[in-house]
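With one protein chain removed, the remaining protein chains of the complex are shown where they sit.
Letters are used for the chains, namely A, B and C, taken in the order the chains are written, and counting of residues starts over at 1 for each.
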Amino acid sequence: MSDPAIAHAAQFDDATQQREAATFGMWVFLATEILFFGGMFLGYAAYRRAYPAAFAAASRHTLLAFGATNTAVLLISSAMMAFAVRAAREKRRAALAWRLFATAALGLLFLGIKGFEYAREFSEHLLPGASFHFDPPYTNQAEMFFYLYFLMTGVHAIHVTIGVVLIAIFGSRAWHTDAFARNDTAVDLLGLYWHFVDIVWVFLFPLIYLVERHS
Amino acid sequence: MNTTTRELPITLEPRANYLNAGHSIWSWLMTTDHKRIGLLYMVSITLFFFVGGLAAALMRLELLRPQGGLVTSALYNKLFTMHGVIMVWFFLIPSIPTVLGNFLVPLMIGARDVAFPRLNLASWYLFMAGGLCVLWAIIAGGVDTGWTFYTPYSSTYANGHVLAMAAGIFIAGFGSIATGLNFIVTIHKMRAPGLTWFRLPLFIWTIYTTSLILVLATPVLAITLTLMALERLFGVGIFNPAMGGDPLLFQHLFWFYSHPAVYIMILPSMGVISELIPCFARKSLFGYKFVAYATISIGVLGFLVWGHHMFVSSQSIYAGMVFSILSFMVAIPSAIKVFNWTATLYKGSITFHTPMLYAFGFIGLFTIGGLTGLFLAALAVDVHLHDTYFVIAHFHYIMVGGAVMGYLGGLHFWWPKITGRLYCEWLAKLAAVTIFAGFNLTFFPQFILGFLGMPRRYPVYAPEFQVLNVLSTAGASILAIGYLLPLAYLLWSLRHGKPAGANPWQATGLEWKTASPPPRDNFTNAPVVTEEPYQYDAEAAELALEETSHV
Amino acid sequence: MKQPPSSGRFLFTLAALLGLLALTIGVAYVDLGPFNTTAALTISVAKAVLIVMIFMGIRGRSPLIWVALGTGFFFLAIMFVLSMSDFLTRGWK
Partner (left out) sequence: MNNPPSFPFPEQASNLAPGVDWIFYTLTALCGAMTLLVVALITFFCIRYRHGSRASRANGNPPSLPWEAGWTLLPVPIFLGVFFWAAQTYFRMSRPPPDAMEINVVAKQWMWKIQHSDGRREINELHIPVGRAVKLVMISQDVIHDFYVPAFRTKQDVVPGRYTTEWFAPTKPGKFHLFCAQYCGLDHAKMGGWIYVMSPLDYAQWLAQGQPPNSLAAQGQRVFHTLGCSGCHAAASKIRAPLLDGIYGKPVPLSDGTIVTADDQYLRDSILLPNKQIAAGYEALMPTFQNRISEEDLTAVIAYLKSLGSVERNDP
């Protein structure tokens, strides 16, 4: 369905080839992200196996309410992004714009909740380093758990921030110009990125908040 | 065998090609033409090669005497770190993929450019930004952790600009990922009509596999360096033994990238050799499909063997045995390639132009390098040889004897296509022989030094090792001269070289079907591929010779 | 790309995902011994599969895309299996 009207870059033969190349490129990029996060998950797995009791105790100190809400917020924003991609394909500019803004807003909400959570933990001296404080039995290993917690959720938050910024830009571009009416591939790719960021959180949530909640 | 080209007038009638499509600095620095980006990389990595080479020269001079004396231990430690970092990340890994790969991949598959030209330019800028970051770290005081950055030394005890150097490598790493991603998409999506996978030249197969490794391994290096840098910055981290951390986790993450990285360095050279041997033996490659499958299996198996760097690191002996048997298995695809190259020569019509000399040099030295890898894969022997000069000799035989020989062979083979000029043949042959001789004199004694037990990274050593070290330094001086020669006559050929014409070697391959240097969009008329690669005919070459000699 | 999933399907998937979220929290409060971790991971994998299949619409895409995704997870598995083989067997004498 190569629409002749869609312009394509010089090095491609037609628009279909351009879209397939861009989409394939995005999936290869997601594979690199899988391995990038994989290194941290390996560190988590190694130390959770080595210090199960300490990880369980430390996990109980994480704020499950914040984590659960955040997961829900990100899942909803992922669904909203899926709606946005559909709107882009159906060339409905207004729907695309406000759905993108909604997704970005949910992303911001996620970051806000995360910010509050970090502030709470910071006040409870759970930030690893000189000021770290945890009741005696598991001081050292709990510091390891919280190091991994701040590391992995921090890197994930950076990815969410990048996503929110891009979605906002795409939203305003959809609102003001008809760029995406002519070529909606970019919105599809941004959607793939946003869903990937959501999947990383889907795995992060149980590993951090639900290590051992039963009494 | 270029006796049959017509003698073109020295002054070329100015035909539009990618070189004269713009002369301003801006047209070069902002180009999205894959051919120009290839040249930008060529200049950059050549500069880095000589910076890294200078460090190596100083180290070899220091090792002339057991008590050293030329440089302090602190400076020597910075020298071998600088030599390692620059040679690995700023010469060997980029060399063939970004120079020959950038130039040739679109040409060989009949495309106008790579899939994402602007991303291609961005990857050069990322590479240069990373390179300048590393150079600044070196000039500002240097780093003495070795290119391996083992914790806890790198994260807690080393002083020096570790963060700046790690940042430099981190940024350059994204340049590698961008290049790998670009090539994977280009090779999948932009092949000329009729160009099926098994009609692709093997250079494309190796660049494709190298790109897979680049894309899958480099992110793990990025996260590993980030973790090390964070631990150095904040004093707490997951590798910190005081917090119950395990330094071996760093080694696992580092070598998960760094062993596939050595296949990033050698696979493209294998691709170049798979192009040179058939062309100068006038015969199609023996067992094309097996060599292609061997390439892919090297790429995959390369990810399974990293533990052989950690046999004596107190890694579990059972994991050691798993890694040892896998390391033996990864040697098989490389052996297949060597045998197939050798078999290609059977009943060929072999000529000995400079690229072919480099190809023979590659096969000989790579065979020695590969086989000595088996010594290091054998557990009990590795206990004795690990971290000695045996390991130094092993990986230099692969990287310098293999990768650099392959790069130089490819550079000489495609120089006429890149610049439209021929270089001085006898000087080039002299350089090839000098490099081969200098290389062996430098690194073969180091096998013996390693077996005698001389550890690596030593500015001062026990007196009984001096004789072999003097031999090695003598070889290094010859090798240095050998490397300066190509720089001279290739630059000289830019101005005074004879015009090369479209196909000076009568080679097959789409890149030889367009003009030299090629036009901006590579092909005036889009090529269609109808036959297998390497359609050479040795008998025809012999008959052609008889006719010309009778006439 | 084949026809995009209908909007009803998106809402259904979102509901399923939120249900799985509730499930994983609920299961965490039940003491299953070693199976708590496997349960949590299985539910996460289920959520990830839902997102990939429906939201990312991988079903409508070419097999090459499946291979790209599969390759990413395959090499991640290699990293985990061989690294953990060291950590798990280091204590054995």
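The working rule: a residue touches a chain if its C-beta (ideal position, glycine included) is under 8 Å from a C-beta of that chain, and two chains touch if they have at least 3 such contacts.
Please read these numbers as outputs of a predicted model, since none were measured by experiment.
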Visible contact partners (per top-of-document touch definition) of the missing chain: A, B
Touch with the omitted chain, as defined above, among B:175, B:348 or B:438: B:348
Residue in contact with the excluded chain [from B:226, B:367 or B:434]: B:367
Hidden partner chain, touching residue among B:19, B:71, B:296 or B:331: B:331
Residue ranges of chain B at the interface with the undisplayed chain: 1, 73-74, 77, 144-146, 148, 150, 152-153, 156-158, 241-242, 244-248, 281-284, 286-287, 290, 311-314, 317, 320-321, 324-325, 328-329, 331-332, 335-336, 338-340, 342-343, 345-352, 360, 363-364, 367-368, 371-372, 374-375, 377-381, 383-384, 386-388, 448, 451-453, 455-462, 464, 538-539, 541-542, 545
Residues of chain A (touch criterion as defined above) contacting the omitted chain: 51-54, 136-141
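Assume only the chains that are shown with their structure count from here on.
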Partner chains shared by chain B and chain C (touch criterion as defined above): A
Geometric centre distance via CA averages, chain C-chain A, whole Å: 15
Residues of chain A engaged with two or more neighbouring chains: 20, 24, 28, 31-32, 35, 38-39, 42, 46, 50
Residues of chain B engaged with two or more neighbouring chains: 188, 216, 220, 246, 249, 252
Chain C to chain B touching residues, read off their complex: 64, 71-72, 75, 78-79, 82-83, 85-92
Complex interface listing, chain B residues touching chain A: 106, 111-117, 177, 181-182, 184-186, 188-190, 215-220, 222-224, 227, 230, 234-238, 243-246, 249, 252-253, 521
For the chain A and chain B complex, residues of the former touching the latter: 9-12, 17, 20-21, 24-25, 28-29, 31-33, 35-40, 42-43, 46-47, 50-51, 128-129, 132, 140-141, 143-144, 147-148, 151
